[in-house]
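Excluded from the complex is one protein chain; the other protein chains are retained at their positions.
Letters A, B, C, D and E mark the chains in the order given here, with residues in each chain numbered from 1 onward.
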Amino acid sequence: MKNIILKFLVLFVFLGFTGLVANENASTVELSAHKEESYKTQPMSTMVMGFLQSTGISALINPDPNELNSHGKTMSDFHKTGGRVIMILITFLLFYLAIKKGFEPLLLLPIAFGGLLANIPVANMAGPDGFLGIIYHMGLSNQLFPILIFMGVGAMTDFGPLLSNPKTALLGGAAQFGIFGTLVGAVALSQYTNIFDFTLQQSSAISIIGGADGPTSIFIATKLAPELLGAIAVASYSYMAMVPIIQPPIMKALTTDAERRIRMTTLRHVSRLEKLVFPVMVLVLAILVLPESTPLIGAFMFGNFLKESGVVERLSDTMQNALINIVTIFLGLAVGSKLSADQFLVPDTLAILALGIIAFSVGTASGVIMAKIMNMFPGHKINPLIGSAGVSAVPMAARVSNKVGMEYDRTNMLLMHAMGPNVAGVIGSAVAAGMLISFFK
Amino acid sequence: MKNIILKFLVLFVFLGFTGLVANENASTVELSAHKEESYKTQPMSTMVMGFLQSTGISALINPDPNELNSHGKTMSDFHKTGGRVIMILITFLLFYLAIKKGFEPLLLLPIAFGGLLANIPVANMAGPDGFLGIIYHMGLSNQLFPILIFMGVGAMTDFGPLLSNPKTALLGGAAQFGIFGTLVGAVALSQYTNIFDFTLQQSSAISIIGGADGPTSIFIATKLAPELLGAIAVASYSYMAMVPIIQPPIMKALTTDAERRIRMTTLRHVSRLEKLVFPVMVLVLAILVLPESTPLIGAFMFGNFLKESGVVERLSDTMQNALINIVTIFLGLAVGSKLSADQFLVPDTLAILALGIIAFSVGTASGVIMAKIMNMFPGHKINPLIGSAGVSAVPMAARVSNKVGMEYDRTNMLLMHAMGPNVAGVIGSAVAAGMLISFFK
Amino acid sequence: MKNIILKFLVLFVFLGFTGLVANENASTVELSAHKEESYKTQPMSTMVMGFLQSTGISALINPDPNELNSHGKTMSDFHKTGGRVIMILITFLLFYLAIKKGFEPLLLLPIAFGGLLANIPVANMAGPDGFLGIIYHMGLSNQLFPILIFMGVGAMTDFGPLLSNPKTALLGGAAQFGIFGTLVGAVALSQYTNIFDFTLQQSSAISIIGGADGPTSIFIATKLAPELLGAIAVASYSYMAMVPIIQPPIMKALTTDAERRIRMTTLRHVSRLEKLVFPVMVLVLAILVLPESTPLIGAFMFGNFLKESGVVERLSDTMQNALINIVTIFLGLAVGSKLSADQFLVPDTLAILALGIIAFSVGTASGVIMAKIMNMFPGHKINPLIGSAGVSAVPMAARVSNKVGMEYDRTNMLLMHAMGPNVAGVIGSAVAAGMLISFFK
Amino acid sequence: MDANLVVEGLKFMLLGMGTVFLFLIVMIVSMNIMSTIIHKFFPEPKSAISSTGNQAKDNKKIIAAITAAITHHRQG
Amino acid sequence: MDANLVVEGLKFMLLGMGTVFLFLIVMIVSMNIMSTIIHKFFPEPKSAISSTGNQAKDNKKIIAAITAAITHHRQG
Partner (left out) sequence: MDANLVVEGLKFMLLGMGTVFLFLIVMIVSMNIMSTIIHKFFPEPKSAISSTGNQAKDNKKIIAAITAAITHHRQG
């Protein structure tokens, strides 16, 4: 055994040196014509130069003038050089926020890493043949991934709190004012100022950030303004993550101390059958009122119905684990592939970030105000602090309601009460999304 | 922080009101030509009317005359209106059967929900751009999903009982008479009566219901008669679920009391090596005798071989859990997408349901009769009650054999004896499926 | 119930016999023109002959002269007959090696079973409509599967040992001499002898076997020489599995007894932050130096970063389990689909196997020699036995280093020390792969 | 004539918020009807509730027992 | 001349059932041959069987032990 290997080594080294000595011109070996045609021999110096030119450093300093972006269009030199570096630094910032600050890491980490990969020069991973591009076309451009995420989220959702106090659903409706108010704001600023220049479709896609639902935002952005997908997704998940920072000041500004101490009655027990009928009932209502919202509501209720049926636990488990995790990884990378410098480092992105936080804040405020309006009518009083949970951002917004409530009365547990508007906000956003789709059909 | 947000709010509300007041004609803002071209402005009244016309209620009452089905063909008004409502009610019936009656919920629930979604007007989810259509084209039209299910089922199957009593495989063969007998019946009724009008291909696809194998039925239906897929899949899984209702009367009608009390000898121990060689051996036989059956048998034996190898437990586990669950969800939704009113609410469906139950019953009867014939020959007697397990429907048919047997002798455990013909029935159906494919090649 | 079924049976049997008696010519039933056109009626004798001719036995003895391979090209009669039998026997040998000898069963079993299925005549499963072909085009021809595997492997990798002793990375660099040395050998033998006739691309794809990384080999083979994919993948995984046989003699031949007893200092503790920064740092270096390597390194570091972040455990778990397992099954089957006789039973395959083992051996030797060279410089001495781990083949090569070390000193634990070069070898191979890609761009 | 997008946006808002509230109000009404019907005609069997409760209780008991066993062992 | 589909169907039945039985009979014969060969030339080592048995037994013992411990705790 040892001998054989040593002989092999000797043979090999010998052949190597023979080749090194051989003159390039001396070669008379015939090569079949169809082979090698794709390879052109070059002197060593040219190869080294070629290598040096193909390094990332070189590509970032002296960009290839013929390089195209992932859509086959020309890019400015800035977007090929400094822009890429800035984008990579932005993804590092997102890493920091996700890991250190706990900003929705499940989606921000894959999105940010996808963005990092998408901004690598030469490799062109976000192009149609790169793996990010392949994943994008596999499930994001056709909106399959957000639908699958919605199934998993549905399978994780418990509609019990909403069923035990149905009227809190109105809070989840009011919070959608964040979407439509921002839409008006965006088109107004586009029309009367030179700050932005968004179309109606783009404005609609941006304002859905106020719905505080990642998959819904991605779904609508892919349909109405795919060119803004990266910025909208990043804004959407960032703001959802910033719920504990954004919401409390608004909640406190709009409520009195007495209101914050309102105690809500204990939730009644909800039977299994109610939970089982509810998803189908909502879907039927969506069919009757707004069929355009049924892809989102249908997928959501499919997941929820499978869970509540209690007879397909293995499917429900898979939806809540393996399937949603796999799709989350793919969705994140695919969204990240849209964070290329030429698409993200444009003034529009700042505008999207600004409009997004307005949408979010308006939604929060609307929910709180709605609760106050509802308290003007007779009946059990609602603690307006749960109004903010109507934006969705399940379950963080509900936790924020609970936390703010406990700041004023440590024995006032609002969590379960806030879960009602919280899940109603998901339905409300899906309805709003359906409306936006139907406007442009 | 609070101040900033308040300022934002003021600005936003201000802008909103400004816009409201502004006259439509007063606008002089230039819009870039490429933008907005897809959006046409309309008076509010038109928009409200448009919205009302786009509701599901309206679509179900006044269907769009230009609406096409998921194949791009025109539909009758009934299939756009009342037909949809009936289909949705049928999916509710399937929900009831799956959840309350335990009818194969793992597949019937996703199929029924897919059917519910497919019958929603306007949303067109079963169309090529809808998510049901995307899933259908991802793995059902190319028969990938049933193949993957077969892998998982293979990984869950134990051939031990069959190996310890090989001759019971004949019972799994006889039960395939349900397939071919029904095929003859279907073409006879098509030719000599006006009840149905099925082609040979369609008759073949329908009769495979008698094989009592969901994935095999779906595989063959997609190949030979995709237009009947929905009805065949629903019939197949419904009847598999109804095994405890359909089989016992047939079993009892065809056996004497003495036969039902026959005790079978204890099964011998089967070595690990036998279990390991068996899947490869069967596959080799399939290669030699009927290569057309090898996609199904190959996938099945792949799963089984990986399990029995004992060295790739993590792959075998994944096949039996995450992979088969994900594919089951997708397969169910994709099959459900074929439950649209215009494809399901046709006389053919009733014929398929009728032929399917005949196929199933004939298969059951043939298995029992085969056992009685085998008992005419010398050797260990077979309890004819295990003959019915030859239809497959693993493992329910075997459990039915056991249960009926215990009705007559509480100490006569037939379960493991019935597992032999049960798994042989899977192989027999795959061979029959291979024959049907080869006939039409 | 019983009565109905009995009536059905009677009706059914009656109709069957009626049909049998009926004269073929007597039929006057009209058939709709569009139906049946694909089916031509034939006499029974012709059908039986047709069936006999469509059996696998017949196809293996009298091959169809018009049969094409999965690329639509003609095949020799040998590749349709005896070649297939030989290939099936080869897959049995791979089964034996995987199960009995423990040769990388996780990939060799699916590959071998895929190969078995791909060599079945008539069924054409590796063709574009067969399920192996569908899986191949889903994720292998576009290199998605190896990328996803790399993510999972990244999530399973611990860079701690490398971080605590960075200079051992050089051993992982030296081992890549196996790749480039073999490349030179392959082109030399192609040019100066008549043994092989490989192009530069093919030689490069073959020599990557020396990198001892399955996914990297498959990635490069798919890019540079897809026609050799099957042989390269089988060689790569086989040799990775044979690490405990191939490496020890080389390691012993190149080291003195004293060297084998060198004790290495204890590894220092590596902080969580170092492990978190490392994957991003390596990716940034890859961007700066060799962007062509970033798809592989990026995917690897994505998995590792998600694991080390500690905040997305469910994604990291899914990558390491459900996702990598599913992709492994698909990758194995897809690679196996390239083991058809006409592609594998060619002289090139033998050459690939020979060159592969040379590449592997040279890599092993280079790693050991590099350690000896490094020991000529001042500083902590390195046990040259860990040099062989530089080829990667994680973690088996590191275990071999440990085992050989303990043969000479039972208290000298080299395992963790060998893990450093082991994981550096993965990075080194990815860099080498990036170079090969950039040469042919 | 160019469109005044702000007016369009306001129309969207009116129609959009209107539909959202319409939908949710119909949903609330339906929920109430559904609950009434279910509580009247399909009341949940008491045993079902308590059995689930019992199961959770049992699990807790088991955990308590193991914990106690461990504590006992440690002290011993 | 139009085909008589019933006759076609009967041909299918004959050929189909014939092949199914042919296949299963060949399979049964092969299974018997395989079993004979394996039992003769590759007999299963006794220890392997019993060890798996033991493992299952051990698991049962452990479960029994824990159950007993819990019972003991409850009574105590």
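Definition applied: a residue touches a chain if its C-beta (ideal position, glycine included) is under 8 Å from a C-beta of that chain, and two chains touch if they have at least 3 such contacts.
Keep in mind the model is a prediction, meaning the values are calculated, not measured.
Touching the chain that is not shown, out of C:V122, C:I135 or C:L200: C:L200 (per the contact rule at the top).
The chain that is not drawn here is touched, among residues C:H71, C:K167 or C:R314, by C:K167. Within the complete assembly, C:V277 is the residue of C:V277, C:V346 or C:I373 that touches the hidden chain. One chain of the complex is left out; on chain C, the residues touching it are 162-163, 166-167, 169-170, 172-173, 176-177, 179-181, 183-184, 186-188, 190-192, 200, 203-204, 269, 271-274, 277-278, 281-282, 285-286, 289-290, 424, 427-428, 431-432, 435-436, 439. For chain A, the residues in touch with the chain missing from this view are 16, 18-20, 22-31, 36, 39, 41, 44, 47-48, 51.
Here, only the chains that are shown with their structure count from here on.
Taking the options B-E, C-E or B-D in turn, the interface that duplicates A-D in more than half of its contact pairs by residue number is B-E. Ranked by how far their CA centres sit from the centre of chain A, the chains are topped by E.
Counting C-beta pairs in contact, the pair that comes out ahead of the other among B-E and C-E is B-E.
Centroids built from CA atoms put chain E at 44 Å from chain D. If you average the Cα atoms of chain A and of chain E, the two centres end up 48 Å apart. Taken residue by residue, chain D touches two or more other chains at 4-6, 8-10, 15, 19, whereas all remaining positions touch fewer. Under the contact definition stated at the top, the residues of chain B that touch 2 or more other chains are 16, 18-19, 27, 29, 31, 36, 39, 47, 51, 181, 184, 187-188, 191-192, 200, 286, 289-290, 322, 439.
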